[in-house]
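Sharing a structure below in structure tokens format, with a few things to ask.
Apart from one protein chain that is not included, each protein chain of the complex appears where it belongs.
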Amino acid sequence: MINKIMASAAEAVSDIGDGSTIMIGGFGAAGMPDQLIDALIDQGAKDLTVINNNAGNGDRGLAALIREGRVRKIICSFPRQSDSQHFDARYRAGQIELELAPQGNLAARIQAAGAGLGAIFTPTGYGTDLARGNEVREIDGVMHVLEYPLHADFALIQAFKGDRWGNLVYRKAARNFGPIMAMAARCAIAEVSETVELGDLDPEVVVTPGVFVQRLVCVPSALEAAA
Amino acid sequence: MINKIMASAAEAVSDIGDGSTIMIGGFGAAGMPDQLIDALIDQGAKDLTVINNNAGNGDRGLAALIREGRVRKIICSFPRQSDSQHFDARYRAGQIELELAPQGNLAARIQAAGAGLGAIFTPTGYGTDLARGNEVREIDGVMHVLEYPLHADFALIQAFKGDRWGNLVYRKAARNFGPIMAMAARCAIAEVSETVELGDLDPEVVVTPGVFVQRLVCVPSALEAAA
Amino acid sequence: MKRMNRQMMAYRLAQDIPDGAYVNLGIGLPTLVANCLPPDREIILQSENGLLGMGPAPKAGQEDPDLINAGKQSVTLLPGGCFFHHADSFAMMRGGHIDICVLGAFQVAANGDLANWHTGAPDAIPAVGGAMDLAVGARQTFVMMELMARDGSSKLVKQCTYPLTGLACVSRIYTDVAIFELSGGRAGVIELVDGLTFDELCSMTDLPLIDAREGASA
Partner (left out) sequence: MKRMNRQMMAYRLAQDIPDGAYVNLGIGLPTLVANCLPPDREIILQSENGLLGMGPAPKAGQEDPDLINAGKQSVTLLPGGCFFHHADSFAMMRGGHIDICVLGAFQVAANGDLANWHTGAPDAIPAVGGAMDLAVGARQTFVMMELMARDGSSKLVKQCTYPLTGLACVSRIYTDVAIFELSGGRAGVIELVDGLTFDELCSMTDLPLIDAREGASA
């Protein structure tokens, strides 16, 4: 029998090793898998490369992981925010490496990894500092840059409901990077507010088919926080 | 006010000109927009390039369009079937051009068009007759071929329900190419079994956001056929 | 001369968004446009984080942490709105499905080059977000900015000195003193605030401008 539901967040992240590349879902705080990240902080993995849209907000989630010095490098589109103080401090101290990517290329590269494409030509970023060194090509009169897929060892994402096959639905704009990160990681781990019986999710509304999810863990408090 | 709902299939396809490139949804009969195709046959447009997974089944839909001699060229993955007699006859008579594409590359090229990518490197087809002449490249130890996006002037698709903003949901495996074709065409036209009031579709379950759909027409008989 | 304040600029720009348009409003100044949309038009706002049909801010106490805009402010969703993931959201932009995006700017060049993501200062932490995708992806890119920087220099320039966001992507600039239409590598003036002459505007920008106002001789 397939049962991807783990007993705890600690168990779900137990085998994440030092030096891993980890995608973390969320756009700001919406969709940030706080509990998986807390478990990862407790677990102790360090020297991580993190792929997220931002570089942490406030004191929770990714911001806490950065504060604890576990992140060697971050690949993101929008690190600098009013409440990105933990990233800011480490960046200015030269303690964290930053690879900046236009948000759409970030998303497209994650999607390309999940879909097994080798590379994509995208118009975004052509002629800018963020595509310096990229191969360029004119296609149908438009200049494009070549971008490579972003793969990860693990994806930590937040979803709303899930079942033991790993099927997921999300809640509002917390969906953001979850579906594509689940596809791009060797092992996708979802924290969900509620686990449901197999068949309870309408097959028409499943957003992430279970094949893309390896583990999920129920964290009821996220539901309460959202309520 | 935005109202993309047209009075009839005839009105919805009225401006499709000779020589147009048209994506037609459906995998076999599931998702085939029969009524839009019937309207297109009545309308008279000819010399069409059609993109579909197949080359028509039986006597309806795309098969009828081919039978009537309106299709100059078809881009598809699986033309030959037990009931593709109309395509078979025209193909053997040299009256229709065939561009064969692996099904996944067909889907990826349609998706790339909708997403504004210039080209993609895909491993599918490398070393085969269907990638003869394509640029090839080794990426991370895997050979890839370069494929270009497939754009269309019009997409004719079938969906289950839609609203005046063009939001669509589909029914079971009739979803197939609908969502990506809607994104890849300059003008996407959907026939739906039911039109609903704005707000009646749960925002979490909309599969095709209205921005990708330019026109829709309600064809209640499709619902009856499916019931 | 009566400069427009930011609210007036937003109001003026909003008048040029047609009924039925799909629009993305960048963070910062352009966000003001959302509150100025003509009530008799149905204009659909996209937010890069996966919303279409974005509505106004919720009433106090009704904020939902999962319902935010690109600036991470609480918003609502209109009937007919929907949610989608980030790859689909940027496919909307890059694929040419968004009619208009409105962005702020550090500088815009007469040929449409845009600089709005990075000052290039060595101690600044760069952040780009979706600006580069919007700049090249939307059918039309409008910029909304004060014409003059704090140091008194024009932000409409011959050539951008700040790092670029996109090349030749801006078609219109809405400023506090004039509206510019960029075309063929040159900046045309299509509207001036009361009390400002075309020549005075030219001297402010130090650029060869074209008088493209209605009734002006070309």
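In this document, chain identifiers A, B and C correspond to the written order of the chains, with residue numbering beginning at 1 in each.
Operating definition for what follows: a contact is a pair of C-beta atoms (placed from the backbone, for glycine too) under 8 Å apart; a residue touches a chain by one contact, two chains touch by 3 or more.
This one's a predicted model, so the numbers in the text were calculated from it and none came from an experiment.
Note that the absent chain touches A, B when the full complex is taken as a whole.
Contact with the omitted chain, checked across B:Gln35, B:Thr122, B:Asn167 or B:Gln214, is made by B:Thr122.
The hidden chain makes contact, of the residues A:Gly25, A:Gly56, A:Pro79 or A:Gly114, with A:Gly114.
Contact with the chain not shown here comes from a single listed residue; of A:Gly28, A:Gly104 or A:Gly210, that residue is A:Gly210. Interface note for the absent chain: among B:Gly56, B:Pro102, B:Pro149 or B:Gly210, the touching residue is B:Pro102.
What subunit B contributes to its contact with the hidden chain is residues 27-31, 53, 57, 77-81, 88, 91-92, 98, 100-105, 107-108, 110-111, 122-130, 143, 170-180, 207, 225-226. Residue-level contact of subunit A with the missing chain is found at 1-2, 111, 113-117, 163-165, 167, 183, 198-199, 201, 203-204, 206, 209-212.
The rule we apply is simple: only the chains that are shown with their structure count from here on.
Chains that touch both subunit A and subunit C are the following: B.
Centroids of subunit B and subunit C (each the mean of its C-alpha atoms) stand 35 Å apart.
Shared interface positions of subunit B, i.e. residues touching 2 or more other chains, are given as 115-117, 203-204.
In subunit C, the residues that reach two or more other chains under the touch definition are 77, 83-84, 87, 90, 93-94, 137.
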